[in-house]
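The structure follows.
Only a single protein chain was left out; the remaining protein chains are all shown in position.
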Amino acid sequence: MTQKNKHWNLSPAPESTGHISLKERYGVFIDGEFRMPDHGNVFSSVNPSTGEVLAEITESSSAEVDQAVAAARAAFTGEWSKMGGGERGKYLYRLARLLQEKSREFAVIESLDGGKPIRESRDVDVPLAAAHLFYYAGWADKLSYAFPNRSPRPLGVAGQIIPWNFPLLMAAWKIAPALATGNTVVLKPAETTSLTALKLAELIQEAGFPPGVVNVVTGHGNVGAAIVNHNDVDKVAFTGSTEVGKMIQKAIAGTNKRCTLELGGKAANIVFDDAAIDQAVEGIVNGIYFNQGHVCCAGSRLFVQESIHDELIEKLKHRMGTLIVGDPMDKNTDVGAINSQEQLATIEQYIEVGKQEGAEFYQPDCELPQVGFWCRPTLFTDVAQSNRRAQEDIFGPVLAVQTFRTVAEVIQKANNTPYGLSAGVWTDKGSKIFNMTSQMKAGVVWANTYNLFDPTSPFGGFKESGFGREGGLHGLSAYLEI
Amino acid sequence: MNQSGTARVFSSPAIDQVGVVERAKRFTARSIKSQAKRQGLGMVLSMIDLTTLEGMDTEGKVKQLCYKAQHLHDSIDGLPNVAAVCVYPNFVGLAKRSLAGSGIKVASVATAFPSGNSSLEIKLADVSMAVSEGADEIDMVISRGRFHRGDYNFVFDEIAAVKAACGESRLKTILETGELGSLDKVRLASDIAIAAGADFIKTSTGKIQPAATMPVTLVMLEAIRDHFQKTGLMVGMKPAGGISKAKLALHYLIMVKETLGDDWLDPKWFRFGASSLANDVLMQIAKQQTGAYQAANYFAID
Partner (left out) sequence: MTVEESNKNSGENSAKSERLEVLKTYKMYIDGKFPRTESARYYQPVVNGSSLGNVCLASRKDVRNAVVAARSAQAGWSRRTAYNRAQILYRIAEMLEGRSQQFSEELVRQGLDVETAEIHVSQSIDRLIYYAGWCDKYQQVFSAVNPVASSHFNFSTLEPVGVVFTVASRDCPLLGLVSLIAPVIASGNTCVVLASEKCPLSAVTFAEVLATSDVPGGVVNILTGRIKELTEHFSRHLDVNAIACDGLEPGLNTEIKEFASENIKRVKIYHQDWSTEATANPYLIQDFCEVKTTWHPIEQISESGAAY
């Protein structure tokens, strides 16, 4: 026998960034055109893995929000609401196709701007966004079939505020059902990740949508507040933190605005001793380290039946050791950059608290780049339900492991949270699956899988994780008077 | 239930097929470039069991194969040899002589290959013949009929008996996964084979479809890993049949690396049972060296 091949390491495999087109400065997208601000109030969108400035973004003024809402109102009362559902759908189909055609450009920009691995933006974010548009396009002329005995009507102008963790995907989740149901839109992307929403606005232009059907205003929280509080907005759709969700619900209490909120979570991922253990390990990894854990439905509380705890943790650590952390643009990267310095500080603070609370701490020994914001996949074992890590939405790659002995015990612990967005259950026994999935107080329950999304599948939370659903037939009613 | 000795209780972890397929697909998303690719392609070549297992095999065919094993493509310098040549027992002596001094192992299928439907005596005689002719490695098949009947002790005892008959030769146990029906059964058969003393577990005879696939191989690798974590003992893995492209072979190596670790990236612990894979790997190596895409007619077929 010949050579020994110790330490076969992957060579860099960077995705090319040469074919994308980014402007140096973006105005706001109102009434079908990009308007450069006359106030010069701009901020930078930064690549979190290098600190490099990608583009200047407009901090929208309240006048610009007014203009955007007015354009949306004019489009709603004008062409868009008079158009037949079939024609409306065709615009959305066209948009879905354009996004597929330019999928590579969108994936690259998404990873540059947000820090998520190119593998995820290429294989998950962009194709799912296009699929979402394609799915809802088809509903536009079939709405009466979705609501028996009803004649659904659009609400009017929808103000939509989206987070930084899935910038393009959340834009599609918001825009697609709103337009399919005949509403018009004012969209505000998160300040750290505005680029793909602005690129989507370019596609909306290219698709030939009537002016004002979709408007994009950029900026910080005050721009979102201006949309929420605008008198001529009929509907508020928000994805983000529970804290802000509560503020929005309170702010519109005196109005007739309709509202859907998709907020935080602290999902239990429960592994029984009869589970397919290697697939469970994979599900745990996908559940918490997907998108650096910047996922509201992340399986951040792992419950392991005591009899398999040691074996499972050994397997989990082994698998964590194969995760590649680093340059989001490298096709082999599994865990990319933390979205911002602020978020990294929050995560590191939680990790510090965790160490102080005395749980056992583990991170694989992987190299991290010198510049940018990074966090190794992190594991805390010996966690108690009363630890802060087990209660609060960390929004990072930090997993807290607790053990349990019986079904009743784990049901109680899993539901012992103000949140109720998602849950995971791993067992090979059918009747146990149905018991567990029906007992979980959560809007999405993944049984023997985790973190899957599909345009046909309604997504949204119980309790303080918000209300309303996005996706599927159930996602339509959020934008209709029925 | 069993006819020989102690009754053992065999239980294996459950396998979720969809999860396995998803995980296997993830390996194929790894991008293997430049230096990693060069190193990987060399490893693939060095792990190939160049195989001819046909009813129409002749001395001439076996000689040609043995020559090819030592001269993969002489116009490229520094190529490794393949790991082994795999033949029927009656060609072991010839192969051994043809490969003398090359370091290339001779593997022989035995135990009433490919069906395994014969008596234990005949199977052991088959093994003994190959061993006495000089086979370095024995590729046995398990009794799939008895396995499906639930006679796990029988299957275990048979493997143990063959292992004893192998002496110094290393035993590869073919599960014939295409006949097992589910990944749960693949895992159970892997665990039985490992417990019974197999040095390698191997997917397929090459006579049944489907043969080696990434999901099946992953399940077997996980059985090997679990055994290693419990005992500290290494077992080898050989996917066989259906791997004919270099790119796919590299993805198998990624799977081995991420499931078992770099220690298994060695012909001692990982093999490809393949006949046409070598030429595709050679074409890729030539492409890397020259920059030009290659054509099959420039590479010898044996």
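Letters A and B mark the chains in the order given here, with residues in each chain numbered from 1 onward.
We adopt the following convention: a contact is a pair of C-beta atoms (placed from the backbone, for glycine too) under 8 Å apart; a residue touches a chain by one contact, two chains touch by 3 or more.
A quick note: this is a predicted structure, and the numbers were derived from the prediction, not measured.
Considering the whole complex, the residue from A:Met83, A:Leu323 or A:Val445 that touches the absent chain is A:Val445.
The set of subunit A residues touching the chain not shown comprises 131, 148-150, 242, 245-247, 249-250, 252-254, 261, 263, 418, 433, 437-438, 440, 442-449, 452, 454, 456-460, 462-467, 469, 472-474, 482. Contact between subunit B and the unshown chain involves residues 16-21, 177-178, 181-183, 186, 209-210, 213, 215-216.
Basically, only the chains that are shown with their structure count from here on.
By the touch criterion stated above, subunit B contacts subunit A in their complex at residues 13-16, 18-20, 22-23, 29-37, 39-40, 42-43, 46, 80-81, 83, 103, 105, 222, 225, 229, 253, 257-258, 262-263, 265-268. Interface of subunit A with subunit B (complex): residues 1-13, 119, 123, 274-279, 282-283, 314, 318, 322, 331-332, 428, 448-449.
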